[in-house]
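Left out: one protein chain. Kept in place: all the others.
Right after this comes subunit A.
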Amino acid sequence: MFRFLSKSNNTIRKLSSKSFHPTLYASSSPHHCKSKISTIHPQIASPISSNAFDPSGSSSKPSDSRYPTGSPNGSPFFRALDRNSSFSGPQMAVNRFFSSGYLLNCKNLRNGKGNRRGFLRVGSFVGESRAFSSEPDRESMEYDVVIVGAGPSGLSAAIRLKQMCRAKDVDFSVCVVEKGAEVGAHILSGNVFEPRALDELLPEWKQEEAPINVPVSSDKFWLLTKDRAFSLPSPFDNKGNYIISLSQLVRWLGGKAEELGVEIYPGFAASEILYDANHKVIGIGTNDMGIAKDGSKKENFQRGVELRGRVTLLAEGCRGSLSEKVLRDYNLREKAQAQHQTYALGIKEVWEIDEGKHKTGTVLHTLGWPLDHKTYGGSFLYHMNDRQVSIGLVVALNYHNPFLNPYEEFQKLKHHPAIKPLLEGGTVLQYGARTLNEGGFQSIPYPVFPGGAIIGCSAGFLNVPKIKGTHTAMKSGMLAAEAAFDVLHEGSSMEKYWDGLRNSWIWEELHKARNYRPAFEYGLVPGLALSALEHYVLKGRSPLTLKHGKPDHEATDVAQLHSPIQYPKPDGIVSFDVPTSLYRSNTNHDHDQPSHLHLRDPQIPERVNLPDFAGPESRYCPARVYEYVPDEKGELRLQINAQNCLHCKACDIKDPKQNIEWTVPEGGGGPGYSAM
């Protein structure tokens, strides 16, 4: 075996001056070596045929996957014929004869981290390094497209891909991984739905019984003060839109996707990006399960799995953990000269109220109280069917006062004399919270990276003045799917997705809406005035583009400049304490696992957050994950109750020193939204 190895070794050396790690092939099977030798030969045609149609049968499963070097060009055939990377082609070619994901029981694949430590040195040989590790190596599954996140954008991309496959009579395997216990479990949104993208994706949605049944019947807009509500002309035009539960719609989309042959795996969290030797994304790895709080392996320890895709689409929603890494890694914001992203935290409850007070189809938005003039945000109240009502408060995360507690502000809101009577006598069905993008047009990053793209709210296509992001997220998923299909089918580049975005109605819509949110940097009244100007006079044709202010985490003032806010106690009828609300979110994580909230510097909470900012994380977290409790010496220490986490990502965004890193816990945990 080693004779073969040295042969290949030398051949490879001729092609590249970089050194070759001798252990690379040490553990490979004899067949494996054989195929490697044949692939080194510059003549491509014969290796392809010998690999693909080997009559011996056992070689029908190539034990390694090889991806073309560098460029996003998907086709192995063309790749192989130019440059020295001749041996990358044929392996790829064989893989592509299998359209559905199949298992690779490869004992020697490692993720990108190993690559970057310098194990794999052969420049043009595109493969995985095989470092000897004491841990059992992961199984690897191959797909044509791997999508992270079964939300509106991820599922729209999956459905669109399969539709195009049917149209062109080919088949590409599509896998969607979802960290929630079921599809829709982590989906939370207002939601007044604009069916524009769904009409394009599944025009028969009405006949196919999509859970879209409540058309908007009235659109109200109030400016609240502590005791009064002033009706203002509604800036929204919701004619033709529907009030829905996005969680239910996503579940329906999941069903549609599965009908078309998409493989959806809920309960699996994508925790790392896999890279090849050329720093191209080749897939994701799910996290290991069954690790105890102290890091040891429990009896049901299960190693994660690698899901490799020729194209990887990240559809994790706002502030996606992997998406953020990729954005930083490839400098995607700088590439598009985009500003930083700005965010808001939305806290929502679904109520069941008295029949007499319920009016299906009513849409209400409010501005003003309980938030002050320097804090952007507002509330929403939508009447769905079955006597259910969605009510929530959205608070922009660039608020200045570190004593602000968005959850308590929401409880205050419900006591407003115009809102409280509606809710009295009703019961809360569900509670939840999630951050959303407010950066709009100015913050859209370059969404294509080598090996894939970012879609949906992970990139940030929410139309802030409309407060709708579902339709643009779905459309971005569809555009990415179309580009990915061409990558797989014709060997074009994922850049087509960027072109597609800029030529689509997403771009036009977000461009028109770009100045509304930044106008509020100047305060509530100037913001309203400028927005009115934009809306009624300029009609989106403004020559200027206003910029965002400081990033959200930098906008927090020190605690000295403000005084603590006294929030009223919950009354148990209309307002509630956090544990009660949390119970209604059905959130749970296995308690015996390491905390998924990492402190980059464990000393900063007590050294900076607490003294300078009065521990804001204990206030903005809608799940009471962060608490400062006195220890044995009586000093306040940060306690992280990771089990409560609602996966909203507010801490990742708002921590003043960006010290808190939200990583993904074991799959299957987190909230259990069914009607949010």
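Heads up, the rule we're going with is that a residue touches a chain if its C-beta (ideal position, glycine included) is under 8 Å from a C-beta of that chain, and two chains touch if they have at least 3 such contacts; residues count from 1.
Keep this in mind: contacts and distances are computed from a predicted model.
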Complex member absent from the view - protein name from UniProt, among "Radial spoke head 14 homolog", "Gamma-secretase subunit APH-1", "[histone H3]-lysine(27) N-trimethyltransferase" or "Electron transfer flavoprotein subunit beta": "Electron transfer flavoprotein subunit beta"
Touch criterion as defined above, residue of A:156, A:271 or A:286 at the omitted chain: A:286
Among A:200, A:263 or A:577, residue touching the chain not depicted: A:263
Sole residue of A:137, A:182 or A:324 that reaches the chain not shown, by the stated touch rule: A:182
Residue touching the undisplayed chain, where the options are A:163, A:234 or A:302: A:302
Residues belonging to subunit A that touch the chain removed from view: 101, 103, 139, 141, 181-182, 185, 248, 263, 265, 268, 286, 289-290, 298-300, 302, 305, 307, 352, 387, 429, 583-584, 586-588, 672, 674-675
